[in-house]
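And now, chain A:
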Amino acid sequence: MTPAIALVDVHKAFGATPIIRGVNLEIEPGTRQALIGPNGAGKSTLFNLMTGKYPVSSGRIRLKGEDVTGRRPYEINRRGLSRSFQVTNIFPWLSVFENVRCGVLWSLGYRYSFWHRVDNARDVQARTEAVLEQLNLAGRRHVPAGVLSYAEQRALEIGITIAGGADVILLDEPTSGMSRSETEHVVQLIREVTAGKTLLMVEHDMGVVFDLADRIAVLVYGEVIAHDTPERIRASAAVQEAYLGVPQPAA
Partner candidate 1 sequence: MLQIAFFSVLNGLVYGMLLFMLSSGLTLIFGMMGVLNFAHAGFYMLGAYFAYTMGLYLGFWPALVLAPLLVGLAGALVERCGLRRVHRFGHVAELIFTFGVALVIEEAVALLWGRPAKTYEVPTLLDFPLFRVFGSSFPAYKAFMLLVAVAIFLFIFAILTRTRAGLIIQASLTHPGMVAMLGHNVPRVFMVVFGIGSALAGLAGVIAGPVLGTFPGMAQVLGSIVFVVVVIGGLGSLTGAFVASLLIGIVQTFAVALDVSVGNVLMAAGVPSAASAALHDVWKVTIAQVAPIMPFLLLIVVLMVRPTGLFGTRES
Partner candidate 2 sequence: MSAPATARPLAVGRVAGAGRLRAYAPWIAAALVLAALPHVIRTPVAVPVMNQMGIAIVFALSYNMLLGQGGMLSFGHAVYFGLGGFIAAHALNLAGRGGLYLPVPLVPLVGGLGGLLCAVVFGSFSTTRAGTVFAMISLGVGELMAASSLIFDRFFGGEEGITTNRAKAPLLFGLSFTRDREVYYLIAFWVLVAAAAMYAFSRTPIGRMANAVRDNPERAEFVGYSQRWVRYVSFCAAGLFAGIGGGLFAINYEILTAENMGLTASGAVLLMTYIGGIGSFVGPVLGAVVFTFLQSMLSDYTGIWLLYLGVLFLATVLFVPAGLAGLLMLHAPAWRARRLAGLIGPYLVAAAVALVAAAGIVGLLEMVHFVASAETTRATKRLFGISVAPRTLTPWLGFAALAVAGALGLRWAGPRAAAAFAEASRPDGRR
């Protein structure tokens, strides 16, 4: 089966500093996977490479079998890959409704049209409403996104990401900065919106990781040292050493 995402010997250096030192990774379609690793391992950089924000120094990136190395973010997005950001990256002065709608427009084929009126476009309205319902933000639809609470903004962040119906979703630390109950809500949301899709998320909250992920990839110093089921990752001596410095006795 063609992997949803395939990274082939990807290297990335900023100036003289290598950050990603040869990553080979394949994400099977329809799975939920997590990318974990100590701080500075290069997880966000990997996301940025996969989504076209940074060019690779060498190596290839394939999305659903197609080589997208060096493509611009919008080209990659149009091919079905959508990402969220660790630092909330919404449109703060547009309303919640408009924010989600932005995520919807291209996927419904409207492109750069100046001959359609968005207010009359029923498919746009319907899809945006549906996403707002899922996010539980329908009651806040006219509020400028910048005044939402932090948790609401994170939910909106995810909403914009999935609104276009992309089948490969990348979430960058979706629960960072959240309380226990907020995290639970977001996990439930993620479960709902990624049903039947491919999910790769960067996460530090191990509870979330073990709750959601089918497989876990561990990134340390720009290399993937393990890519396996949660149980085996938990037991892996190499992973324990990377996180804790010394291998732990089996629990």
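If you want to know what made the cut, all candidates are chains of the complex that A comes from, given by their letters.
One rule holds for everything that comes next: a contact is a pair of C-beta atoms (placed from the backbone, for glycine too) under 8 Å apart; a residue touches a chain by one contact, two chains touch by 3 or more; residues count from 1.
Predicted, not measured: the structure shown is a model, and the values here were computed from it.
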Which candidate, 1 or 2, sits against chain A in this complex?
-> 2
Candidate 2-facing residues of chain A, complex | 51, 53, 72-74, 77-78, 82-83, 85, 89-95, 97-98, 101-103, 105-107, 110-120, 125, 141-142, 144, 160, 163-164
